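To start, the structure itself, in structure tokens.
Note that one protein chain of the assembly has been removed; the remaining protein chains are unaltered in position.
Labels run A, B and C following the written order; every chain starts at residue 1.
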Amino acid sequence: MTHPALAVDGVSWHAGTVPIINEVTLTVGPGEFVALIGPNGAGKTSLFNVVSGLRRPSAGRVLMGGADVTRLAPHKRARRGLGRTFQTSAVFGSLSVAENVALAVQAARGGSMRPWRRRSDRQIAAAAREVLDQVGLGELGRKAAGSLAHGQKRKLEIALLLAAEPRMLLLDEPMAGVSAEDVPALAEVVRGLTAGGRGVLMVEHHMEVVLDLADRVAVLHHGSLLGCDTPDAVMADATVQRAYLGEAL
Amino acid sequence: MSTVVLLTLTGLGLAALYFLIASGLSLVFGLAGVLNFAHGLFLSVGAYAGWFVATHWALGPAIPVGVAAGAATGALVELVVIRPLYRRPTEQVLATVGLSLAGVALLQSIWGADPRSYPRPAWTAHTTGVLGAQVPDDRFLLIGAAVLVLAALLAFLRWTRYGLIIRAGVENRAMVSALGIDVRAAFTLVFTLGGALAGAAGVLGGMYFGSVSPGQGAGLLIFAFIVVVIGGLGSVTGCAVAAVAVGLLQQFVNYYGTSGAGDVSVVALLAVVLLLRPGGVAGKVTA
Amino acid sequence: MILSVHDLSVTLGGSHILQGVSFDVPPTGITALLGRNGVGKTTTLRAVLGEIPATGSVDFGGVPALGRPTHRLVRDGLGYVPEDRCVFAGLTVAENLRLAVRSQDPDFRTVFGLFPELKQRSDQSAGTLSGGQQQMLALARVLLNPQRLLLIDEPTKGLAPAVISAVAAALERMAERVPMLLVEQNLAVVRRLARDAVVLAAGRVAWHGPTEELLGDPARTRDLLGVGSTVRRP
Partner (left out) sequence: MKALIPLVLAVALPWSTLDIPFLFDGPLNSPGTLQLLGVCLVFGGLALGYDLLFGHAGLLSFGHALFIALGAYGVGILVNHFYWPLWTAVLLAVAGAAIAAFLLGAVALRVTGIALAMVTLAFAQVGWIVVNRDPGGLTGGEEGLPLGPAAVPGFLVGVANTVNLYWLALAFLVVVVAIVHGIRRAPLGRVLTGLRDDERRIAVLGLSPYRIKLATFVLAGALAALGGVVYVLLTGGATPYLASTDLTLSLIVMAVLGGAGTRWGALLGGIVYAYLDQRLTHVGGSLPGPLGQPLFVLGTLFVLAVAFVPGGLAGLRRRTLSATAS
């Protein structure tokens, strides 16, 4: 039997005494695209933080490929193939676009601490260029990452993830702040992420993108999972309707 | 037993001094976000102003003059150096570093690098018997002053409008502005207040140590920093608790251990506190 | 017009967030400021308020506003209720309100009339209030003083449906006394409250007109706001 790329098992998390996530159980299979929706403040980002290791859950386990990673530090999870983006785009502003990706490539290949290697290493540069082409940023390699437009930063973030060749991706609102005309192109990049059996868990408010890309949609409300099903089933569910879409006023 | 009493009261005396320095430092950091290296300068200016008045005129006005001098220095530094660098927090801290270097050198050029003996009220040389221990009266002067200041500060923060603004500003400065309050006026206020407290600490410290030198403020400042970090940045009560812990620990270990061990143990305490609770013991709430 | 924004541009951390935004806010009723996440709605409010540097021009009640310090604008009657409410968690409810008072004659009657709960909880520290109660407190803070315009950022964010209705009702009553520029994601709330809407996209104003005209046209709504949610409801 193959293990899910990611399994969240009965996870709870409290911020101080305030419960933010309550016993959430969720799996993402290999090659599966799961979208996580819910009103602002429902605990989606907190759940991401628990899964990526920035927060330690007060109860429950996080498993990757069947192995318990609940107590691993973020960078160790990353090395096991977990990649994530942040809601506010987090690229390295003072490095160029190509250098950003090169950093991610060398991080993935473990060559970061070797001062005798040059940072202009050809293999790294080539790998970085390949990834940049993949997300359509090939032309912008020399530009400072801090000066990119919002949508380009989003693409760069995805490129940083791909450089590490992860097996499981967490995307936190990849479409946020991306102008309407750029959404389709970015959505295509995101759609391609499940290639090769990679699992994807995405928080996104852009419902069209969610319905278009996701195999399953999980709904989080006040820290609890209301359900996880195919897009059509979720959109039709009455509880979900009330929680997420709001009652008629 | 009498040794313990003496050590406790001496430790509390030291704690009082630390509290006077650290509370202002803590409020400035909490509200304005400035790690103020020039705070030791406020103290030294207050100490020398008090010393000047006491040696050239009379002992009585030394404390108010020291307080006023410290306050004026604090206000001046805020208005002239800190305010123009608003929105550039790193530069603000760097500027205070420069001020602390330049200020000490300035004092040195006026009064020389060597310590000057500090006059003190005659009664502080006496001792009072407490539970069998003969405790020098200057301890009580310091402790009394610190308790008074603590009560006054807490009342100020709790009951006055400016206290309210400072407490709110420590939580969220931008929101205070968005309520129509000029938060920069509050910055000037905390710098003035911190300067006043440091000035008081300068005069009282001069009387306690019996001397004053240009570098005295900077030396005390490091322990005040430790108190602020242990007490939680921006918290006056936390400051008081931490000052007592640091003062007592330092005094007891210095007495029972080798010379200097007390200072080292304080650093160890800081390391332990930071590792266990990186935010300090009292979190972020003022008062 | 109580507020005229003309050619407002903001660059933050190297990215051009607003690229020449222009719109007017009429002196009565609620104007909604809409657009997808991250399009610069909050940035627009903060730039108008002088919290972040901007170029262009902003005219508030006939006086140029850009370059003036935030607290001066607020004293001139520009009330601001930020996203995430920003109540002072360590202060009590009463202290939060006291801090906001600027006028000789604060209007506690209106405030407690709209939000009676705040009176009962006046000695409770604001950090222990529920999200909805904190939102009420944030709204109450701007109502204590005479205002000429309110900037309100996502007042229903993260609130339960029942609470959203209550907040919407409060906003509706507030709008009888003072005009508002309202940033809101919940289109049902927008539809109920706002007469006009300004839609931002890609750092510019993409549409400006009556709310009905925008929300009554599903294609246009989807196009401008990309919202499946309320529109898609079967």
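The rule is simple: a residue touches a chain if its C-beta (ideal position, glycine included) is under 8 Å from a C-beta of that chain, and two chains touch if they have at least 3 such contacts.
These numbers come from a predicted model, not from an experiment.
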{"item": "Which displayed chains the hidden chain touches across the whole complex", "value": "A, B"}
{"item": "Residue of A:83, A:141, A:174 or A:199 touching the missing chain in the full complex", "value": "A:83"}
{"item": "Among A:34, A:47, A:102 or A:214, residue touching the chain not depicted", "value": "A:102"}
{"item": "Subunit A, residues in touch with the chain not shown (by the definition above)", "value": "52, 54, 73-75, 78-79, 83-84, 86, 90-95, 99-100, 102-104, 106-108, 111-121, 124, 160, 164"}
{"item": "Residues of subunit B (touch criterion as defined above) contacting the omitted chain", "value": "29, 35, 37, 81, 84-85, 88, 91, 94-95, 97-106, 108-110, 218, 222, 225-226, 229, 233, 258-260, 263-264, 266-267, 270-271, 274-275, 278"}
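The rule we apply is simple: only the chains that are shown with their structure count from here on.
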{"item": "Chain occupying the middle, per Cα centroid", "value": "C"}
{"item": "Inter-centroid spacing, subunit B versus subunit A (mean Cα positions, whole Å)", "value": "48"}
{"item": "Residues of subunit A defined as touching subunit C within the complex", "value": "39-42, 93, 144, 146-150, 153, 173, 175-181, 183, 205-208, 210-211, 222, 235-236, 241-249"}
{"item": "Interfacial residue positions of subunit C with respect to subunit B in the complex", "value": "49, 51, 69-71, 74-75, 80, 82, 86, 88-91, 95-96, 98-100, 102, 141, 145"}
{"item": "Interfacial residue positions of subunit C with respect to subunit A in the complex", "value": "13-17, 36-39, 131, 154, 157-161, 164-165, 168, 185-186, 188-189, 191-192, 201-203, 222-224, 226-230, 232-234"}
